[in-house]
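A single protein chain has been removed from this complex, and every other one stays in its place.
Then we have subunit A:
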Amino acid sequence: MTDWLLLIEVSLAGIGSGGLYAITGLAFVLIYKATKVVNLAIGEILMLGAYVFFGFSAGLALPFWLAALGTVVVAGLLGAGIERTMIRPMLGESPIAVFMLTIGLGSILTGTVELIWGANPLRLPEYLPNQPLFLGDAYVSSKVATAFAIASVVVLIFLALFRFWRGGVALRATASDQAAAYSMGINVPKVFSLSWIIACVTAGVAGMLVGAIGGISPTMGVFGLSVLVVVIVGGLDSVLGALVAGLFIGLLEALAGAYLGGEYKTLATFVLLVVVLMVRPYGLFGTHEIERL
């Protein structure tokens, strides 16, 4: 007999953790969409966000909201700093060089965290609710559910900014046609900077959520690699793609883990990746660029 309750519980758990993939994927997509940089350091930026939050909340014993606000500010400054000092000077260089730069950046961030906080795994102070949560008969981890709710709010803010804010519109304009954006008087370098700031803030928030559930360590940047799969499946330049693929891969991993075994989670994700790349090489929702000669 099919155990429907298990199926429902597993699906909810999967969608919950998919929310974390989606929000991190968004940070990835935003930078790629605006600047065409594949930022492999996104996992490490996420990790740094978690550690900065740890520093504010456990180290300085600030209340949760102040620590979160501080993390957002530091993440934003970090984004601005990285863009201005490392990425902008690389404008016009080969994409591979910029790609390698982000790998180096990831390594520097890991080293910095190890220097300041050491290499030992740590636990964030408990700030997410810890009471059991039942939707009908189905158990949902309250932490994961709250993280999902926060991630959803961040995504909604994100979409609203894109739609209604001048900066957001400028960002979309730059993404769709840089030269045209320039000629319309949009300050493109400023847009680049903006995209890094928003992406790093998003990754920082994701770091706080991921860290609250799984604990923090300098190696938690590998989470970024799972997210790389998400954005490739969804389409590197598609916000919708990151959201849909994030939730879907979360669900797929949970189902594979529950019915096949934990060792099949990665296999299931990569099989999906290969299939999607064969059918739609630019991702499910990515832009299919046509080059005319």
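Following the convention adopted for this analysis, contacts are C-beta pairs under 8 Å (C-beta built on N, C-alpha and C of every residue); 3 or more make two chains touch, one makes a residue touch a chain; residues count from 1.
As a convention for this text, contacts and distances are computed from a predicted model.
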Report summary line: In UniProt, the chain not displayed here, chosen among "FecR family protein", "Nitrite reductase large subunit", "ABC transporter substrate-binding protein" or "3-methyl-2-oxobutanoate dehydrogenase (2-methylpropanoyl-transferring)", goes by "ABC transporter substrate-binding protein"
Requested in this report: Touching the absent chain in the whole complex: find that residue among A:22, A:210 or A:239.
Outcome: A:210
Query - Selected from A:60, A:91, A:108 or A:156 as touching the chain missing from the view - result: A:60
Report task. Touching the absent chain in the whole complex: find that residue among A:45, A:175, A:191 or A:220. Result -> A:220
Query raised in the report: Tell me, which residues in subunit A touch the chain that this view leaves out?
Result: 3, 6, 9-10, 13-14, 16-17, 20, 52, 54-56, 59-60, 114-123, 126, 130-132, 139-144, 210, 213-215, 217-220, 222-223, 253-254, 257-258, 261-263, 265-266
